[in-house]
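The chains shown are only part of the set, and none of them has been moved.
Labels run A, B and C following the written order; every chain starts at residue 1.
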Amino acid sequence: MDKKLTHIDSAGNPRMVDVSEKEVTSRYARASGKVIFPSEIFNDLQQQDFLSKKGSVIQTAVIAGIQAVKKTSDIIPLCHPLKLSKIGIEIEPGNDCLEISCEVKCSERTGVEMEALTGVSAAALTIYDMTKALSHEIVISDIQLEKKTGGKKDYGN
Amino acid sequence: MDKKLTHIDSAGNPRMVDVSEKEVTSRYARASGKVIFPSEIFNDLQQQDFLSKKGSVIQTAVIAGIQAVKKTSDIIPLCHPLKLSKIGIEIEPGNDCLEISCEVKCSERTGVEMEALTGVSAAALTIYDMTKALSHEIVISDIQLEKKTGGKKDYGN
Amino acid sequence: MDKKLTHIDSAGNPRMVDVSEKEVTSRYARASGKVIFPSEIFNDLQQQDFLSKKGSVIQTAVIAGIQAVKKTSDIIPLCHPLKLSKIGIEIEPGNDCLEISCEVKCSERTGVEMEALTGVSAAALTIYDMTKALSHEIVISDIQLEKKTGGKKDYGN
């Protein structure tokens, strides 16, 4: 039952959670997602080492993802502004897709799941932007949390 | 063949496309995506009118999406900064999911697909943030272009 | 009757107004406001030429106001991002207060009232910040539109 939504403000007004009484701990989160291409397009991209007319798809997406992680509390209204001690983005070719993984570390009073998910999203959008001249059928999918540690309950592996 | 990647800079350095010779036209794009919940969680949310402890899930996500559309060229490195004449976000309950749609209009030398996709992504991340206390199994998926008009070639309907 | 709120979206979801069918015209707006000090504090400030320990109160506030005008569509969720052709901030001593005036010009499809009001607000907050070591009784007040031209109806003089 502890997963039910409780104590809902009757007016439904947005509220940032008060974390001032929580302890500062080492927090870690990893999220993943993918950008799926039509088969023919993916093969072309792979043969060209994921270089598009606009430059290196993967390097540009990695940087965009890292930068977006730092903007998380600006993009998501109720996120707390945090200091971060590590941001890492990996992008690997999969089955007709590019697979993105983002991990974030900090020493704070709240977790960094949203930071990791935001990094994946921005990297995915950038991959889309670098390749969209090739197809209108590209899809960003399966953005999800893989692991988190340091909060009340760990998750994933 | 015109869809192949041509004229790739051999160094692969990132480059913003030069649109200065393109005509200013009325541009429109619509993108969609969804946030998928475990069934039980979705039912709870629906019974509570999508009000979470942090406030109205849908209204907060709509505003986050609108705000993010305006930040597109800051989030995606090679996007041009544009003036926008309309941004609209719709969020509707679907089958164990919330379905997001974002449409963007402008009068510019380049299209607004990335703006529409960024609006969907930020709305999805915000829905995730407002409900993540309920489950670690939420997934953001199927972010894609639905329609674009005003460029060289129209797409979708 | 045309001033009544009509066509309200039943869900009340936030929407940016579609201005794509409006004509581009020369727009102008001027807003004003003031920062009111306890008499004794104001006299001290005036004798010191409005120099505080943190530097020139007026010059710092003028710059903060100009910078904030450019951030209007980032601060106010449903404002359109606009190009601006002029931003001017004037700050003059009044009766136990500093009086702020901000004017903004552009050539756009929508007006710049919110830009002018945002410039006044940021200048006022900066004046407060530069002088807050002197008193907790400072008040920001009377922020309002003075004049607008270029839209459907002109206002003020």
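Throughout what follows, contacts are C-beta pairs under 8 Å (C-beta built on N, C-alpha and C of every residue); 3 or more make two chains touch, one makes a residue touch a chain.
Keep in mind that this is a model prediction, so the values were computed, not measured.
Note on stoichiometry: the full complex in this file contains 6 copies of its one protein sequence, with 3 placed in the shown coordinates.
Methods note: only the chains that are shown with their structure count from here on.
Common neighbours of subunit A and subunit B: there are none.
At the interface between subunit B and subunit C, under half of the residue numbers appear on both sides, which makes the contact a different-residue one. Per-chain CA centroids place subunit A at a distance of 15 Å from subunit B. Centre-to-centre spacing of subunit A and subunit C amounts to 36 Å, using the average Cα coordinate of each chain.
Our note on geometry: subunit B versus subunit C, Cα centroid distance of 31 Å, whole angstroms. Counting only residues that touch two or more partner chains, subunit B has 59, 63, 67, 71.
Subunit B contributes residues 3-9, 12-17, 33, 41, 44-45, 48-49, 51-56, 59-60, 63-64, 67-68, 71, 74-79, 113-114, 117-118, 121-122, 124-126, 128-130, 132-145, 148, 155-156 to its touches with subunit A in the complex. Interface residues of subunit C, counted against subunit B in their complex, comprise 11-20, 73-74, 77-78, 80-83, 108-109. Interface of subunit B with subunit C (complex): residues 26, 58-59, 62-63, 66-67, 70-71, 82-91, 105-107.
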